[in-house]
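See below for the structure under consideration.
A single protein chain has been removed from this complex, and every other one stays in its place.
Let's turn to subunit A:
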């Protein structure tokens, strides 16, 4: 998003291609145009992302005033329309209310409305429902999925909840210590993980539909990003680790069937991915 691209956050190398253009090579001005208009973001904590002293309608309308040069009245009408789109009851009456007057689920829906305002091509949602209760979370995720289909947008969903991803995603990338360690279509990942970290995570979660036995526990601690282990970052916690894992960083390589047949969209950054998926 280019929000991190200033001290103290720094991107030392790489490219971010949006519709074929490298966003890291753009001027701030160009990037700002894309941000908000073409790519929008939803954060975890709606209360701290909304300005507490401005009404919700004003903040929604601001999108149209700033980006589309609309007048006050027109922008407010648009704000009400958006609030209705995200199913805020009595939108007309509530448009002048302040963020704290809304429930957590409603605030998150207002954040979604804000992200949708300019009909972006892509929405990046960072833990959008983590702070919400399950029944409210289901409402919000349902709405997000519905709007995504309707507006035909891409959605990048960032979350620690393997249940939420299973629900809405088509493809998954699993990250560990700042790297992607596995990629796969959603069904494939849960059925046949090709990385020991993914497998450990899936096995450590208790099940809702049956009473399990003792949980599998991944040993050790989550990685300290200031002291990432050499070689594969997961090696101190990995039950499959060998000497090579402590010296060589495993690259993200394509994962195939045993007979070499291609598995579309699958990749693993493990020296022993074959043993992990086929073993």
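Basically, a contact is a pair of C-beta atoms (placed from the backbone, for glycine too) under 8 Å apart; a residue touches a chain by one contact, two chains touch by 3 or more; residues count from 1.
Heads up, the rule we're going with is that contacts and distances are computed from a predicted model.
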Per UniProt, and picking from "Cytochrome c family protein", "Anti-sigma regulatory factor", "Monosaccharide ABC transporter membrane protein, CUT2 family" or "Putative Oligopeptide transport ATP-binding protein AppF", the hidden chain is "Putative Oligopeptide transport ATP-binding protein AppF"
Among A:13, A:27 or A:135, choose the residue that contacts the chain missing from this document, as touch is defined above.
A:135
Residue among A:52, A:206, A:260 or A:279 that touches the chain left out of view:
A:206
Given the contact definition stated above, which residue among A:21, A:51, A:103 or A:247 touches the chain not shown here?
A:103
Where the missing chain touches subunit A, by residue
103-106, 133-139, 141-142, 160-167, 186-187, 190-191, 200-202, 204-209, 211-212, 214-219, 221-222, 237
